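Every protein chain of the complex appears in place save one, which is left out.
Chain nomenclature is as follows: A, B, C, D and E, assigned in order of appearance, with residue numbering initiated at 1 for each chain independently.
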Amino acid sequence: MATVKLLGDDELSPEARLIFEDIRATRQTEFVNNFWRALANDPATLKRTWEGVKEVMGPGQLSPRVKEMIYIAVSVAHGCDYCIHSHTAGARAKGMTDEEYRELLAIIGMAAETNRLVAALGVPVDDAFKS
Amino acid sequence: MATVKLLGDDELSPEARLIFEDIRATRQTEFVNNFWRALANDPATLKRTWEGVKEVMGPGQLSPRVKEMIYIAVSVAHGCDYCIHSHTAGARAKGMTDEEYRELLAIIGMAAETNRLVAALGVPVDDAFKS
Amino acid sequence: MATVKLLGDDELSPEARLIFEDIRATRQTEFVNNFWRALANDPATLKRTWEGVKEVMGPGQLSPRVKEMIYIAVSVAHGCDYCIHSHTAGARAKGMTDEEYRELLAIIGMAAETNRLVAALGVPVDDAFKS
Amino acid sequence: MATVKLLGDDELSPEARLIFEDIRATRQTEFVNNFWRALANDPATLKRTWEGVKEVMGPGQLSPRVKEMIYIAVSVAHGCDYCIHSHTAGARAKGMTDEEYRELLAIIGMAAETNRLVAALGVPVDDAFKS
Amino acid sequence: MATVKLLGDDELSPEARLIFEDIRATRQTEFVNNFWRALANDPATLKRTWEGVKEVMGPGQLSPRVKEMIYIAVSVAHGCDYCIHSHTAGARAKGMTDEEYRELLAIIGMAAETNRLVAALGVPVDDAFKS
Partner (left out) sequence: MATVKLLGDDELSPEARLIFEDIRATRQTEFVNNFWRALANDPATLKRTWEGVKEVMGPGQLSPRVKEMIYIAVSVAHGCDYCIHSHTAGARAKGMTDEEYRELLAIIGMAAETNRLVAALGVPVDDAFKS
């Protein structure tokens, strides 16, 4: 029930087609998920978003699966069901173990609880945490 | 400007005193931050929350600094300024490098952007992500 | 899967019936969407909410389609799928072009990203922005 | 109380310096606000974010002040105090009138109320809003 | 650091003055808190909001202090520091006991935790909860 058409490969503008080629080449799979097919209606945002994701989720000091786990944490706190599913699949594909997944969820839940307790109590930041 | 008194060490109930001792022993520092001093007004919640945090943030498959980074990610998405400061300090104390911190923030920002684009577009979950 | 019955026209209380008449007269359509049919279970909240929406979304300095775009922005940030769909339909009905819609979504995504970066970094408000 | 140093002009890396120059040239002012001075600790994110903001907030079909108003709407829903202040200042600088500002806030408040009523009631999307 | 002037009693428009009189009469106190002084810049929204609050928070089946506790719960989840402080003061003034306050906070924290675990796990609604 998207608000725009999910574009098939033969409905892409030339600019979008180039991005899809890069998505496929970068991820080494023919599969392009619905997020990009929705974004393809706006080639400029498709390009900017894909290039941002590619840069941010690409090789770095944090491992690919840790990056996906951080992505899941944010997506859960924002209540984005699609993102939770796509990045949980992504994290598993990149090697997240069942035990790591259990730890991830436990941290997310605990953080949510203490975040809200802190807000309710209006706890002031300790001097030790400043700087 | 907390909604309750931040309790000093000499204002603790016996139950809260025991938890503070465990916090100090577990973290190997005399410092007990304001969150616990606010929670100490409710010894039952103090106990439950501390034991939860100790279990969840204790040794596991994810490294202590990765656990703190996930905590930061949730806290940012929930807009908890106190938690952001305390867990950023915690992550650094546990070895998060400047480069890891930069990657963490970039992922949080990118996830926030795509989370909201997905919501705006109403993107349906791909079959490939189900199960 | 509403938590209350979506009331049909013949199930309305007299107070709710009057509000439905005003919705139809104001919008010049027979169609009354599910939100009002759910709210109709509480005629007082139905009345207050409808009168608020009519006042706020009625003629003013901002054009009807800009008002709907602002409504979409809030609904996306709150993750309200129903509201996103209803107000995206509303904005289009009031003349939002495809290009305006693309710009709207790009701004929402960008704002989400910078909102969270700001939170993570704890950026203090510049003096220039005060007052 | 930022989590990183807000960099002064003489503390910038060469990459960050170039971005600051572009910010000043694009905005035609010497003033560079704290957000960019915090981001400057990560030149890659500074560059990507600035280029995104410049593209998204630049000339388009929506007027500059409408774009800022949409930015405010998202920032309010995300509870980003810094962003609210900076973009309210921005909207005023770009011509938002007091009456438009009043209408903006009224819409944000009303959207928040109906967003949450919809969630509480679990209202299903009307067929008329699909597609 | 409000975005508008907090209006003093001698700066009110005639319409705002009437609302302030009603606030004072309804609450039986001379004190009018900052929220209304900020809203007074927009008499229409001041009127609509005050009348809504008066209706919703007025006598009903739920006791005044339970109503304030529900208000606190929402304000915590939305991260509204001002609202948390004003409604915590309100709940106490209306008789919320320390023990009730402790229970309230424990529920808020627990709900936050399970809300996010549910989101992370994508738990489908049980048939037993539908109807």
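Rule of thumb we're sticking to: a residue touches a chain if its C-beta (ideal position, glycine included) is under 8 Å from a C-beta of that chain, and two chains touch if they have at least 3 such contacts.
Note that this is a predicted model, so its numbers are computed, not measured.
By the touch rule given at the top, the unshown chain touches A, B, C, D, E in the complete complex.
Considering C:44, C:93 or C:128, the position touching the chain not shown turns out to be C:44 (whole complex). Residue positions on chain D in contact with the hidden chain: 72, 76-77, 79, 81, 84-85, 105, 108-110, 112-117, 119-122, in rising order.
In the full complex, chain C touches the omitted chain through residues 1, 3, 41-42, 44-45, 48-49, 74, 78-80.
Touch with the hidden chain on the side of chain A covers residues 79, 84-85, 88, 98, 102, 105-106, 109, 116.
What we mean here is this: only the chains that are shown with their structure count from here on.
In terms of residue-numbered contacts, B-D and D-E present the same interface, as over half of their contact pairs agree; the other options in C-D, D-E or B-C do not.
Two chain pairs, B-C and A-D, are weighed by contacting C-beta pairs, with B-C ahead. At the interface between chain C and chain D, two copies of one sequence, more than half of the residue numbers in use are shared by both copies.
In this assembly, B is the chain whose CA centroid lies farthest from the centroid of chain C. With centres taken as mean Cα positions, chain B sits 20 Å from chain A.
As a whole-number value, the distance joining the C-alpha centres of chain A and chain E reads 34 Å. Among the residues of chain D, those in touch with two or more other chains are 1, 3, 44-45, 48-49, 52, 55, 74, 78-80, 85, 88, 106, 109, 116, 125, 130.
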